[in-house]
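The complex appears here without one of its protein chains, the remainder shown in place.
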Amino acid sequence: MLDRIVRTRRAGEGNGHLAIEAGLVTDATQLAAGRPTAWQAVQTARNIARPHAVEIIGRVFDRFQELHGDRAFRDDPAIVGGIAELAGRPVMIVAQQKGASTEENIQRNFGMPYPEGYRKGMRLYRLAEKFHLPLVTLVDTPGAYPGPEAEERGQAEAIASSIQLMTRLATPIVVVVLGEGGSGGALALGVGDVVLALENATYSVISPEGCAAILWRSASEAERAAAAMKLAGPDLLETGVVDALIREPAGGAHTDHDATAAAIKTALIAQVERLARVPIADLLSLRYERFRAFGTIVEPSGGQAPAPPRPWWRRILSSAIRNPTAGGES
Amino acid sequence: MLDRIVRTRRAGEGNGHLAIEAGLVTDATQLAAGRPTAWQAVQTARNIARPHAVEIIGRVFDRFQELHGDRAFRDDPAIVGGIAELAGRPVMIVAQQKGASTEENIQRNFGMPYPEGYRKGMRLYRLAEKFHLPLVTLVDTPGAYPGPEAEERGQAEAIASSIQLMTRLATPIVVVVLGEGGSGGALALGVGDVVLALENATYSVISPEGCAAILWRSASEAERAAAAMKLAGPDLLETGVVDALIREPAGGAHTDHDATAAAIKTALIAQVERLARVPIADLLSLRYERFRAFGTIVEPSGGQAPAPPRPWWRRILSSAIRNPTAGGES
Amino acid sequence: MRLRNPFGRKPKEFPSHLWTQCPSCGEMLFNKQLERNHNVCQKCGHHFKLDAAGRVELLADARSFTETDADIVSSDPLGFVDSKPYPERIAAAQAKTGHKDAVLTGDATISAIPIVLAVMDFEFMGGSMGSVVGEKLTRAAERAFAERKPLVIVSASGGARMQEGTIALMQLAKTVAALARLDEARIPFISVLTDPTTGGVLASFASLGDIVLAEPGALIGFSGARVTSETIGEKLPKGFQRAEFLVEHGFVDQVVPRTQLKERIAFFLNAFRIAGQDLRWSL
Partner (left out) sequence: MRLRNPFGRKPKEFPSHLWTQCPSCGEMLFNKQLERNHNVCQKCGHHFKLDAAGRVELLADARSFTETDADIVSSDPLGFVDSKPYPERIAAAQAKTGHKDAVLTGDATISAIPIVLAVMDFEFMGGSMGSVVGEKLTRAAERAFAERKPLVIVSASGGARMQEGTIALMQLAKTVAALARLDEARIPFISVLTDPTTGGVLASFASLGDIVLAEPGALIGFSGARVTSETIGEKLPKGFQRAEFLVEHGFVDQVVPRTQLKERIAFFLNAFRIAGQDLRWSL
């Protein structure tokens, strides 16, 4: 009996709908030799001088109009959202915002959203869907805020609901990981048709320090944990967590905010333009399959994983075609 | 030029879909002579010994299972909701709960919900719609809580959203006003296909005391205000705010909880049974028209008020029928 | 250096039919100039109330506004009498404002985008909503639905009109039911909250905008601050129920100075319109 190994998707193979756009890195071998270690990537991704969401928004989009509030509790400054134009096309933006200074970091809670931040995001996701605005999210957070008030107001519920809403939001979604992609708090903005990341961004299930504290019982083993967790750009390409990397300036994004923003802008225009041509039903189906494919398992029985069922809208559409004289349906 | 007077709907004429069920009063002349004054009704409706929602639920429904929480902030004890059986049929119940004692009143905030109470209600409304459960709401509140925390958490937004959700909820809704129907805080549970009230219940735009304080500049004129506002049962029948009254025992509902509950149960079974036979699109259309009709205006031009547009689902359904050979569409 | 006019003092040389003192900065403002600036203090930006006509002039493109349902008036369903009969109060308000009730509705364009526009007038019985306001707003929403035009409502109201009793309360359900149809049809509704927007108006249509904008400093709340303050028996937090407070608490998208309001509304309507033109979306 042959073991069947169900592998996780990879950017190069599994996606099938990401054209290799100029300037995007879809294969780690395209990167310069001497690539940074995982720990160096962690440091770069966290660099306070790195361009944060608001700076990127100002350079990439025109006429940004911020929208505030979750309509229930509070406007969370760690999440910034609003409507702007991307090369003349109106889009919705939802982004995590760290501070560029200690003062701003305190105001922004170091980019760690409360539940009401995710709920503001969900409100804007729904608004984007209602008015057919493509959605661009910018991920940059150490994680969702772990304080007791966040627990009381349902941090887990907010993240779960936000992830679920994105899996079925009927508008194109492009995700860009700008810096730190910290666990569920990042994924709550991270479900898209295309997931891009800056070259030195990281995306991980837990912080290296947290992982080290639990598995090595010492936070000082964070560097080792970072390497083991495969959280840096090239690793993310390899596992398919991101579809492509956006090149940073040679010294890192913090050395040239304009050049970084220009690279992001080029990538976003191409991706939004491409996705806007895909019928929404196909987009939702492909989005489902993109995330459905994650996982590496061994199935000793050699059994076939069940084919994902046809999306419900397909089934409804085909069952609605009842006229037997209508041709073209096979 | 003849003035056209657009009158408000009346229970006897406008509804058109409420069969006069045994035991229901649809015409104020059916009531005994010597009916109480408005102020007496206000006192009776507020009597602490009057049966409140939880007592009614226990007597009218079987196997009540309470559901808690708004999934965002708090479980509000002033709103009680859950699933139970009404003569064997599963239904969703959402009710305002005053206390039967000072202790319970403190716990229940005197039946004055916070925004999270209305949001719990909305969660349960959606659950009822999702699983095709008819919805029964029980109204009994002096009003939404006017405290600063309620303002901060969006009392107005919660009421507005709750009213709107009920106007389009795709499941039958029967509303019963048990005691005080206090303003927007009551209407947030008050939009239904049929609105019933106990004989001595009241339903008003503001409390008599509040009205007196503003218009007579003295809260002691509350009795006069109560009479002017036409807030008692027979007035509500006359203006069509309620479709029918449920008779109370001779001394008032507080003298016999069992008999009161039995009368409510008879009325609810008949109404839910009747509404469950109406196609949901018609139900929504009739519900729209029920509330659309409220208002008494004079239009001197003699112009016709525009006919309400055909409901969108009708228009969509008829435009979807494209096959010219299909008969039956005129 | 020019001496600042002390707050509260109103020198004789400024007759009140010509001059108004700014309650915020104390400046004496020449009425004609104040009006030209849409009732915003040129010195400190304080927003005075703006009546319905001024509001239409502010927002609608020149000569684009066509009023609808102008002549429907309130009857007196309850025969309501407090210190004077309700019909007398209406007559007085009509004489004072020149309008039949507390809202003007009509068709207009904003930066050339056709919309349905409704503006409330606080001068008419405190902008209270009875049958006429409810009917006109509902017709406005139904017309927006039928013609697939965005709806913009500018609110200014103390709440429901007590003199129409429970019928006034029912206008909350009537108006939001019409908005529900707009929502289903994905037709934009922009709600603008001005000073003051409270009670039943805030607890119905005014809170339900796809975009909710507010003017600086506008009082916005469900319960009167007096009621709320009595409820807790203590002082309320600074800025309580002001527009900026509502942004912080998540209920208002933006505080927009009156002079930028038209352009801002046009931005959102344009964004929705352009995005909506993409027909591939309609599945």
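To keep things simple, chains are lettered A, B and C as they appear, and every chain counts its residues starting from 1.
Convention: contacts are C-beta pairs under 8 Å (C-beta built on N, C-alpha and C of every residue); 3 or more make two chains touch, one makes a residue touch a chain.
These figures come from a predicted structure and were not determined experimentally.
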For this session: Please provide the labels of all shown chains that the missing chain touches.
Result: A, B
Exercise. Any idea which of A:L178, A:C211 or A:L245 touches the chain not displayed?
Worked result: A:C211
Exercise. Of the listed residues A:T141, A:S161 or A:Q271, which contacts the missing chain in the full complex?
Worked result: A:S161
Problem set entry | Those residues of subunit A which, in the complete complex, touch the missing chain | 5-6, 8, 144-148, 150-157, 159-161, 163-164, 166-168, 183-184, 187, 190-191, 203-206, 210-211, 214-216, 225, 228-231, 235-236, 239, 241, 287-288, 291-292, 294-301, 303, 305-306, 308-309, 311-312
Exercise. What residues on subunit B make contact with the chain left out of this view?
Worked result: 63, 65-75, 83, 85, 89-90, 116, 120, 127, 130-134, 170-171, 276-277, 279-281, 313
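Keep in mind that, in the parts below, only the chains that are shown with their structure count from here on.
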Exercise. So which chain is farthest from subunit B, going by the mean of the CA atoms in each chain?
Worked result: A
Exercise. CA centre of subunit B versus CA centre of subunit C: separation in Å?
Worked result: 28
Problem set entry | subunit A-subunit C separation of Cα centroids, rounded to whole Å | 40
Seminar exercise, completed: Where subunit C touches two or more other chains at once, the residues are 183, 249-251
Exercise. At which residue positions does subunit B touch at least two other chains?
Worked result: 153-154, 157
